[in-house]
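One chain of protein is taken out of this complex; the other chains stay put.
First chain written, first letter: the chains are A, B and C, and each begins at residue 1.
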C-alpha cells in the first residue's frame, strides 16, 4: 500500500493555494519569453498535507527512537531550536540588509564565532561553510594558501588515515592536492611508522579525525601533530566526532591548526533527512587571515545603530588573505541560530556533560555487546562510538547488513554499516548522550536475540526487514534502469 | 508493542525542562502549606517527544485520509488557521486587558459576530459558548428567559424530534425544562401530525436540527416554524449540520429564532481529539437582549485607542436582560480566530461552494452505495450526509459495527455508528467537501468489497479490524473494573 | 481561496451519477423563496492577504510588555515541546475517539492526563475535561446535586470564588430551582461551614481564592469536616500551578477539585480555549459528568484504552444524562498533560516557588511605596494592593507611559473595593519588571 506519487494524484485544475490578485496595472509579458507548459502536479492543499503525512509515516526518525548511526551523532535535538530559528526577526531578514538593520543577527553570529573558538581552542572562526565536507574543502584550501603565502608551492600532498571518512580524500582532491593514505596501527591509532615515512617537504598537511572513526582517541595525538608540524605541514581536524570531547579537550591547543565543526551534529540541528548542516571552521592565529569571508567583526564600543546615530557595533569583514567565499551570503544562519541556542542553554558544564554522557553510553553498549559481537578494539575505552563487526559464530553467512536489517524489525534504526572501511563487516554504533539506560538495554537485548536467531533461523535475518513499509530494495535495478524522475 | 504509560517510563530525577533560577530574595513558604509528594512522571524532553510521537502514530486523523463521521463535519482544516491562532499578538493577550489595549482582538470578534449574523440571518450573536451543546444550553435558557420576561411561566416543554442528537434533550433538562419527543414521518421529516398534537400553551419551543441527522432538509420547514410560532413557542436550531446550507439559506429568515453554530465543524477548527470547539449562538432581534455577555459592541467612529487619546471603538457590553455568563471571559478565542480566517478566505461565493460540494459529495456517495447497502431515505436528495444501514443481504449476522471495523482495515475511518437512533444499524456518512472524487470512489470500492466479504467470509468482518494498532477492545471489562488512572 | 479539491470536470461526472444537472438543484428542498440569498461579506482573501489582515489586528493588541494581570487567566512559560505535541496532526485533526482501535493515541493520552490531574489534586478520578474552570465548577455543583439525589437544593458559594465562576454557576442552574447563597459577604471558611444546613448539597470554595488568599490545610480540613457532617460535599476550585507546592485539596478533605487548567501549558489567548479540570472521589464516579477513559484489553489480550461509563452521557442517556457536554477541550487537556510531563514534579514545584517568591517580593516592595498597602495573610502568586487612586487611572498611566499592563481593577466587580488592584506575578515576571512596576506605581500614585 505505497503512497502514489504526487504526479499520479494530479488532476488538471486542482490547486493548493490562492494567490492575491494583481493590484498594479498589467505590463505585457512578451509571448516569445513565455513557456508553453509547466507539467507540475496539480493538487489541493488537503492532498499536499495527506501526501506528506503518509510519506512521513514511512520514515523512522530520532523523535521516534534510538538512531545509533555511527559518525552521525543522531542525538535528540531540543524543540526550542525550531522555535528559535523561526522567530520572524531572525527568519525574515535579508542577508544583504544594511548591517545597521541587522545588528541582532550579527551579534548572534559574533557570539557564536567566539563561543566556537573558545570551545575548540581556536583563534578565529568562519561560519560560512554549509556542512562538514564544505568545511574540509575550506580547511584544505586554507592550508594550501598558507603554504603558498610562504612561497612554499611544493607541498601538494595531504596525508589521510585509512579510517577517514570519504569526504576527506574527496575534499583533498577538490582542493587540487593529492590524498595519501596512512594506515592505522593495531590499536586503531595512526601508524606512526608510516606517518613518519610519508612526512616530507611535499606534505601540505594531515587530515586527522580525532576521536577517529573507530571511536578512539588517538593515543599519540600530541606526537602526531608535532611530527607533522616539524615536517612543515599543518594538521586539519575533522570535527565530525567532536561531541565526544566537548568541554573535555580543545583541539586548537593540541596541535590541530584548522578544524571544521559539524554544527548540525554536535550542536543540534535536526538532520532534515540529509541536511542542512553547517561546517563552521576554526583556525589558529596563523591561519586567521585566510578564512573565507565575510565574518562578523566587532568594533567594540556601544551597540550603536543607524537610528541612534552611532556606528553599528558589528560589521562584515573579509580576512585580508581570504581563500574567497565558499557560499553566497554568510552561512546557514538558521543552523547557526540553533547552535547558538544550544550552547547558551548548556554553558561550560553542560557541554562537558554532553561529552561525558555520550562516551559513557558508548562504553556501556560496548561492554554489554562485547560477548555478543566481535569488537576489534573492544579492549580500549571508546569515545562516543565504537565499531563492532557483524559476524556471528555459528552463522557464517550472516553479514553486518543482515543484522542491521533485522534490527529494523525490533524497532531500531541500524548502526552505520561498512564504515570505516578498515573493519570488515563494520557496525559503527553511536548511541549519543540523549539515550537513556533502558533504551540501551533494550538495544542490547535485541542484538542478543538476533545473534541467537542468526544461528537458529538465519533466513529471518537474510529476509529482514519484515515489518517495514517496504522490504529490501533492488539497488542493482535502480542503477541499471536509472529511473530518476517521475514518468521519466 | 503498545507504548508504555508515561508513569512506567518515569525514573526519579529525570526532568524535561529547566526553570530559570530565582532573581528575587526568597520568602519562606510555610511548611504547613506545603505538600509532601507529587507523584508525576519524571522524564526527559526526549522521552516526552518520543512518547507522544509514538502515541500519535496510533491515531487515525483527517490529515491522513477520509473521516466520514456523520454529524461531525470532519473536513480538512487549512493549515493557515494554526498559524493565525498562534500569532503572538493574538495568542499572548490577556482576556482582562483594558479594551484599549486589545482593539485588534475585539475588532476580530466584532467582525465575526457580524459575519455569522449575516451568514445565518440573525440579528445578534454571542461568541461565548464553548461547543455546540453549550450553545444549546444558552439557546434554551434564552427561550425560557424570553417567555419569563413576558410573564409566561407555564411553558415548560421543549419538543425534540426523535432524530435529534442526545445533546438536545440533555440541554433541555439542564435548562430545567422537559424534553418531549416528536417522531419523524416516513420521509424523514418532522411528523406534522404529532407536532401539532403536542403544540400547546406548555410549549416553550421546538429544537430542530435542519438539515436533520438523517441528512435531510425538512420539506415542511416553513410550516413547522410557523406552527410553533403560532402556538406561542420559539424555534431553536441545532446548527451542527450548517455546513450543508452555508450560503444556501439563512435559518434566521426561515423561522429559526435561535441557533448555535458549531464553529469547529463548519468553520474549520481541527477537532483536537474531541475539542476545543465553539458554539456561537445567533438570535433574532427579539431575543438579542437575552444573550450571554459580554459581547463586543462597536461605538462606531474611528478606531481610537488609549494612546491616540480617542475612546476605543470596540467595548464589552452585556445585553440588558442577559441569561448570564456561561463561561469565564469571552469565548474560545483561538477557535474564533480560525473561524474568522476561514470566512475571510472564502467570501460569500466560497462559502456557498462549500455547501454545494459537501452536498454533491454526499449525494454521489449515496447514489453509488445505493446498490450496496440499504439507505432508508435514499429516494431523497440528501444534504451533506446520509444514513445507510449496516445490513447485508445474505449476511444475517453482520452488523453496522462489523462493517465499520472492517473499513479500518481498508484504511478509512468508519462512519458514525448507531446514530440517529431511529435508523436500525445506522451508518451515518458525511464525506464533506474536502474529499476528492478518487477518494470517494475508493471508499465505495471498499464498502462493495466488504459487502462481498460479509457473505463469503463473515468472520473477516466479525474479527475486524486486523491491521489496527489494537484489535477490538473489551468495553465491558473497562466499565466493570473501572481502572481510570495509572496504578489506580 | 478554496479548499475544495474537486474540479468542474469532477463535479460534472458526479452530477451525472447523481442524475442531477447542477449542484444548485440539489437544494430543491430548501424553500425557493429562501434559496441562495445574497451574503454581504467582505471579498475572499488569499492566504497571504488574510495573514496580513490578521497581522494588522494582532499589532493593535498590547502583548509584548510586562503584564501583572491574573484574575483567572495566567501567563506562564510554555515549553516548546508542548506546542510540538499538540501540533501533531494525529492529535489535532482526529475527533473524539469513537473508534478506539484507531484512536489509542488520544485515549492513552487522556488516560494519562486523568492520572496526572488525579495525582496533582490528590483525588481518585478525573474526567477528560470540561470547557473551563467556570463550567467545571458549575458541573461540580450539578454533580453534588445528583449525589444528593435531588434531595438537597442549597448551594453555598464562597465570596472568594471568582466572580465569573459564581455567575456561571447561577446561569447553569437557573432552571433548577436552587438556593445559591453564601457569596453576598466576604466571610472565612468557618462562617461558610456555619451556613451549611441539611438542605445544602455542596459548599464551593476557591483556594487560593479570587483575592489570592490561601485557606490553610487545617482550615480546609475543618471546613470539610463541617460540610461532611451536614451531609454535603466540599467542592474546591484550585489553581493547578499552586499545587506544585501547596497541599492538594484531596489531602485536605475536599470531595471535588475543579479549576482552570489553562496555566498548564495552554496559551492565554484572550480567554480561550482553556481547560476545565474535574477531579473527585471515586464513589461519585457514576454521578460525574464528562468523558472518562479507562483501561481494558483488546481481543488479543493487549492493553488498550476506551471511553467508559458512557451510560452517564447524553449520547446514551439523552435527557437523563449527567450533563449535556459532548465536544470538550481535549487538545487543551493534551497540552496540560504534555506540560506536566515536561515539567515533572521538580519543574512544577520550581515554577510554583518562583511564582511565590516573585509575588511576595513584589508585595513587599509595593507595601513600602507611599500611598500603597497590601492585604494581610498568606497568598500564593496574587495579592490585593490598595492604591492611592482609582485603579483604572493607574493602569492607564502604566500602559501609556511605561508599557506595563497593571493588575485587575477589583472595583469592576466589587464597588466597595475602590482603589484595589489584584496583582499577579509568575515566573515570566523578572525582578527588573517588578522593580519597574514599583517605580511606575510610585510615580503614578503620587503624580
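As a convention for this text, a residue touches a chain if its C-beta (ideal position, glycine included) is under 8 Å from a C-beta of that chain, and two chains touch if they have at least 3 such contacts.
Quick caveat: nothing in here was measured; it's all calculated off a predicted structure.
Considering the intact complex, the chain excluded from display touches A, B, C.
The chain that is not drawn here is touched, among residues A:87, A:149 or A:286, by A:87. In the complete assembly, the contact with the undisplayed chain comes from A:171, out of A:124, A:171, A:209 or A:243. One chain is missing from the display, and on chain C it is touched by residues 47-48, 77, 79-80, 87, 427-428.
Residue-level contact of chain B with the missing chain is found at 11-14, 17-21, 43-47, 49, 53, 78-80, 82-83.
In this text, only the chains that are shown with their structure count from here on.
Taking each chain's centre as the mean of its C-alpha atoms, the one that lies farthest from the centre of chain B is A. Averaging C-alpha coordinates per chain places the centre of chain A 45 Å away from that of chain C. Per-chain Cα centroids separate chain B from chain C by 20 Å.
One inter-chain figure worth recording: chain A and chain B are separated by 48 Å, centre to centre, where each centre is the mean of the chain's CA atoms. For chain C, the set of residues touching two or more other chains reads 1-5, 10, 44-47, 79, 81, 83-84, 89.
Annotation for chain B: residues touching 2 or more other chains are 14, 18, 45, 47, 49, 53, 57, 63-64, 76, 78, 345, 434, 436.
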